[in-house]
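Showing chain A:
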Amino acid sequence: MRKIHDFHGGIHPVENKHQSLHTPIRDAGIPAELTLPLSQHIGAPATPLVAVGERVLKGQLVAEATGLVSAALHAPTSGTVTAIEPRPIAHPSGLPAPCLVIASDGEDAWCELPPPCSFETLERPELLARIRAAGIAGMGGAGFPAAVKLGLKPGTQVETLIINGTECEPYITADDILMRERAAQIVRGAQILAHLVAPAETVIGIEDNKPEAIAAMCAAAEGTGIEIAVFPTKYPSGGEKQLIELLTGKQVPSGGLPMDVGVVCQNVGTAAAVADAVEHGRPLISRITTVTGAAVDEPQNFEVLLGTPMSHLLALAGYRAADNPRLVMGGPMMGFTVPDPGVPIVKTTNCILAPSAQELPAPPPAQACIRCGLCAEACPASLLPQQLYWFARGREFEKAEAHNLFDCIECGACSYVCPSNIPLVQYYRAAKAEVLQMRRDAQKAEHSRQRFEARQERLEREEAEKEARRAARKQAAEEKARRAADAGSGEADPVQAAIERAQARKAAQAAGAASEENPLQKLEKTVVTTRERLEKAEAKLAQARSEGADHIAALETGVEKTRAKLAAAEQALQDYQAQQTPAEPAPAGDAAQAAIQKAMAARAAQANKSPLEKARDNLEKLEARLAKSEARLAESRAAGEEEKIVEALASSVERLQEKVAAARAELAAEES
Partner candidate 1 sequence: MADVSYRELSLNGLWKNNPAIVQLLGLCPLLAVTSSVVNAIGLGLATTLVLVISNTSVSLIRNIVSDAVRLPAFVMIIASAVTCIELLMQAYTYELYQILGIFLPLITTNCVILGRADGFACKHSLLPAMYDGLIMGLGFALVLVFLGALRELAGSGALFANMDLLFGPVAANWKIVVVDDYQNFLLAILPPGAFIFTGLIIAVKNIIDARIDARRAALREKPVKGSKRVRVTGTIS
Partner candidate 2 sequence: MALMRVTSPHAHGPLSTSAVMQQVLLATVPGVLVLTAFFGFGTLVNIAFAALLAVSFEALALKLRGRPPGFYLGDCSALVTAVLLGIALPPYSPWWLIAVGIAAAILMAKHLYGGLGYNPFNPAMVGYVVLLISFPVQMTSWAPPRGAGEVPGLLEALRACFTPGSFDAITMATPLDVLKQNDALLVRDLWAQSPQFGRWAGLGWEWANLAFLAGGLWLLYRRIFTWHAPVAMLAVIALMAALFYDGGSSASGGSPLFHLLSGATMFGAFFIVTDPVTSAVSVRGRLVYGALVGLLVYLIRVFGNYPDAVAFAVLIMNFAAPFIDQYTQPRTYGHAGTGDGK
């Protein structure tokens, strides 16, 4: 028997789990239309691989993972793709997001699946590839793609593999019923996961309020070496960090991952899906979802295809919309409300909670905090919630951060116990958002400072270069004149010559140190360094694009500027060469040719979008910048800032206005 540790805090809300456990898992059938959000969980959205109108088969890959933290998407049934467009989805923001809509044909015809196999015969990379290809994401909470968690760095030693069957949130019974009915599958999944990460021990953690599930799991795990750990019921023991502390006594360092303490944690649902994917080659296209709450007549668990509208499940469970003031996806502690019952089930939808108004009454008005400290007692992260609340209210975000605001897991235990009904978690969320925004702003300011300094430096350098060029030109002209004079007549005025020499010396002096080295070499060097910088900047831009970072616009302008500079430098070099070697026009022509070619190539490289689109993008960007500059100008005028600043702003606004006008003309030209 393993030692069960304890974690700080926790609460014991009314469980309300029995309501949905009267009946076995029921198949929810195939709805007429399935809506698959391309972004089902944290991480990058998937990229659709099918076009509207295309017929897809059950289990066919319809959208592939992009980037590291992403998961593939498969057709839950056979049918036709009818749309790829933004639809309302279950997301805390309530905003619509791109979805792939499939009209089912009712045939439920499978596509060709990889042959069933036994996991012992598969190598690690192969096994991982199968899990990744099946699009498995964590079925418990945030839905972190499973393959990412399992793709360990070589050389890491996992001590404990934890399979999370805790399900500590009230009402939810999806994992409970899964463990009761499919214990063997879960155990096989756990074995596969253990094979994959090679842990010293594998533990399945279950709260003691699920005796049937514990019995089933114990029976299934008999003789496999997998341990079933049972611990007292307490919310939020199912939180990954809390569960790790419960079972191992170790704490995941702040800002770190479970792997930092040698632990990999997966949900029981994920384990079952892994078993399905590896043994039968079946991708993740369905899940167990609890439908419960007083506003449904028959609370129960469904096996439901991903993309099924919630309304379909609710109807099967006998939903009374009139009794239901709010519809929650997830549990009453951490779930979020959905805007309407039509939103689809996704990989992370473990529960649909349709409470009546009496069951979960609307939050009463908050009273004053009496610093009773119940929240600090309940906090599983050992924070001081009411201190954080004061800081968040007083907008003292630095202090809130110093009090470890970002270690809050938003479990809601503090709000639950608060006798004054203060919406503490909302305060923390808002504070976190503010802090993140402030960090982004600071980063932006830092970027623009760097840009400004770079520009200043460049201007100075250009000025020096210009000066050097001018001096060189003058010198060359004088030289030529002198040579011509020398060639023309031997009786040149010596005084004139002396004057000319003096002037040349003076010019050389004026050019300063910059002109000390051979101007040709210098210009060539400029061209080379500028080209290097351009390449670097382009690489950075490409990277930023692939990551979807928010400073793309800034980088783009930087690249443009560098490109212009390169062209200027090449032009200068070419000019100089033309001047220096008037007798040999061919290489100069070559250089010009090369420059033209280069410019065209750059253009082509940039023009991966259609020119019309590009022009439009450009115009939009410019307009946005103009609007920002104008706002800034108005602001500084209103604030009565220094005249110099206002003038500078005004001139930049004018410049932008010109640019916008040019861009508009270009767009018009493109459109016509």
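Odds and ends about this structure:
We adopt the following convention: contacts are C-beta pairs under 8 Å (C-beta built on N, C-alpha and C of every residue); 3 or more make two chains touch, one makes a residue touch a chain; residues count from 1.
Regarding selection, all candidates are chains of the complex that A comes from, given by their letters.
None of the values given here were measured: they were computed from a predicted structure.
For chain A, the touching candidate in this complex, among 1 or 2, is 2.
Those residues of chain A that touch candidate 2 in the shared complex are 7-8, 11, 13-14, 92, 94, 170, 241, 245, 249-256, 321-322, 324-328, 330, 332-341, 353, 355, 360-363, 365, 367-374, 376-377, 380-384, 386-387, 403-404, 407, 410-412, 415-421, 423, 425-426, 429.
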